[in-house]
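My structure is below; once you've seen it, I'll send some questions.
Not every chain of the complex is shown here; the ones you see sit where they belong.
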Amino acid sequence: MSVFAFALGLPTLDQQGACIDCFFPAPVKAPEADLAAAIGAQFQAGTAMLAPEAVRGFVLAQQPDIAPLLEADRPLAAVLLAADAPVASTPEAFLKLHLLSHRLMLPNTLNLDGIFAHLPTVAWTTAGAVAVEELAAKQLRARIEGRHFAVLAVDKFPKMADYIVPSGVRLADSNRIRLGAYLGAGTTVMAAGAVNFNAAALGPNMVEGRISQGVILGEDSDLGGAASTMGTLSGGGEIKISIGRQCLIGANAGTGIPLGDRCTIEAGLYVTASTKVALIDERGKRTGTVKARELANRCDLLFIRHSATGEVQCRVNPRAIALNEQLHAHN
Amino acid sequence: MSVFAFALGLPTLDQQGACIDCFFPAPVKAPEADLAAAIGAQFQAGTAMLAPEAVRGFVLAQQPDIAPLLEADRPLAAVLLAADAPVASTPEAFLKLHLLSHRLMLPNTLNLDGIFAHLPTVAWTTAGAVAVEELAAKQLRARIEGRHFAVLAVDKFPKMADYIVPSGVRLADSNRIRLGAYLGAGTTVMAAGAVNFNAAALGPNMVEGRISQGVILGEDSDLGGAASTMGTLSGGGEIKISIGRQCLIGANAGTGIPLGDRCTIEAGLYVTASTKVALIDERGKRTGTVKARELANRCDLLFIRHSATGEVQCRVNPRAIALNEQLHAHN
């Protein structure tokens, strides 16, 4: 059997028995032949709820690190995806989000069709995931019993850090990073930063702005405080935004176009796809005007709004020139 | 007796016996005659602290859903507001905030005079509400005993979601929505969104920016990432901001004037009341210049900063034209 992805996890069920959350400590993507054969011998494609006892042999032989799962007092979720098909169950939705945050898949490479339909809106509380219909009664009960019970979020997506903290990252406020974010090693997300599901900072990066769904921030690029990247879900329309390597999006700036490598947008400037941009060459000479979307994915650009004329301009990035000169100096 | 609003709730008292927090699971606004009569027969106008036993008959007959309150180990707060007078006690202040978040009153329709004076600054912790004077000793004690004790906020206003999660909303980070926010069904507040007390998103809305005290966001309008609405407490002066239906305030944009329906402010542009705005008609012809405040509450406006000249312009919103054309096409 072909195994696209597989995981055993611990589901949270609501009072009707519906799965509203699923934690997979060690998801597997494209396993090697031996493990794939063992998975195929034990599990069927799709989602199953199985007594811990039923998977004891498999876990001890194949995934001993997650043996504590066998102590669970309820059925485990086993999800076997033979192929990357549309999401067909809540555990499948959670598995795909895990694949992204475990760095097993990059954003925009997974079939996420149906994910919104299969993720219920859940109250994420200090007593775990709670169905929103059950919330008011639980809040009243906790108050009466003098137990603290905080509602941290009410959302389809939980916080990544409660499922996986990938190696080498710093997260100043974990509330702002959804499960399904891909954070590479060396990435710091500051208090004003935020990373949606199916969005990436490949690392190392300093992220003080918002990485929207579908957006990828390249190596050594920084996203300044409250800087914005337009997502396809949030105003960017059909254009998929990405930001190359060694870019700097200044504080309170934003981009509605994908950028190549070594690009800078000055603090406070928002470049949208339809912004008209004057092109200035290395000698300071104006060479034309284009819509910003025509500059998509180009490298070594510096975007500013001229402080005397208010004109949005694009210059060859002096940082790139400096870098070139430095490189030449070593020739 | 006239009953403007009524509620029974569970107060939190500090070590001096002062009320620093009050949770009302089922506040009532303008009750029907039978309930009003029952309230009037049992309670006096104002705030009272009563033994649970004293209200047993009333609760079981009139509000059986909150019967768990009768199990409380301390007095309950009973607040009966005969009229919408200035806030006269801490439980009254909490009741008025509940009325807003329970969608029983719209922002700017409640008398909130005195609310700041009657809301003490409280440490909102993982052990509940704690008087700030008692905090340091409790923190030290918890550390010594190995109990986690986090201070989530220190504020007059607690988080809405710990009191009521209205139906049909999603809240990516509940820390950013104060009790007293009014969130209509279909509203999503993302990680960069924030909603103050006495502020509303009528729903459905996508809220990724800040709704200041006194501001109302209309149906089907979106507030982009980190977008700002000037509040009367925060720079807007006397002008009360509201945003109509089907508006879009772009990411990192802002408004200091109230907007009518179907208005757009492009990403990154902040329109203040005194911004001089060039008016451009449907044929692209300049028809004059006004201060933005003169455009208050007008519909179908598109605000941009021209990318070549830096001029702030107001055009008839092409989305409105497109909508009109679409409507005409169906005639």
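All chains are identified by letter, namely A and B, in their written order; residue positions are counted from 1 within each chain.
Following the convention adopted for this analysis, a residue touches a chain if its C-beta (ideal position, glycine included) is under 8 Å from a C-beta of that chain, and two chains touch if they have at least 3 such contacts.
Small disclaimer: the values here were computed from a predicted structure and weren't measured.
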Please state how many copies of the single repeated sequence make up the complete complex in this structure file, given that 2 appear here.
3
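The working rule: only the chains that are shown with their structure count from here on.
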Cα-centroid distance, chain A relative to chain B, in whole angstrom:
30
For chain B, which residues count as touching chain A in their complex?
10, 23, 25, 66, 68-69, 71-73, 125-128, 152, 159, 161-165, 167, 169-175, 190-192, 206, 208, 224-226, 248, 250-252, 266-269, 305-311
In their shared complex, at which residues does chain A touch chain B?
121, 123, 126, 132, 135-136, 139-141, 143-144, 146, 148-157, 175-176, 178, 192, 194, 210, 212, 226, 228, 230, 234-235, 252-254, 256, 268-270, 272, 275-278, 289, 305-306, 309-312
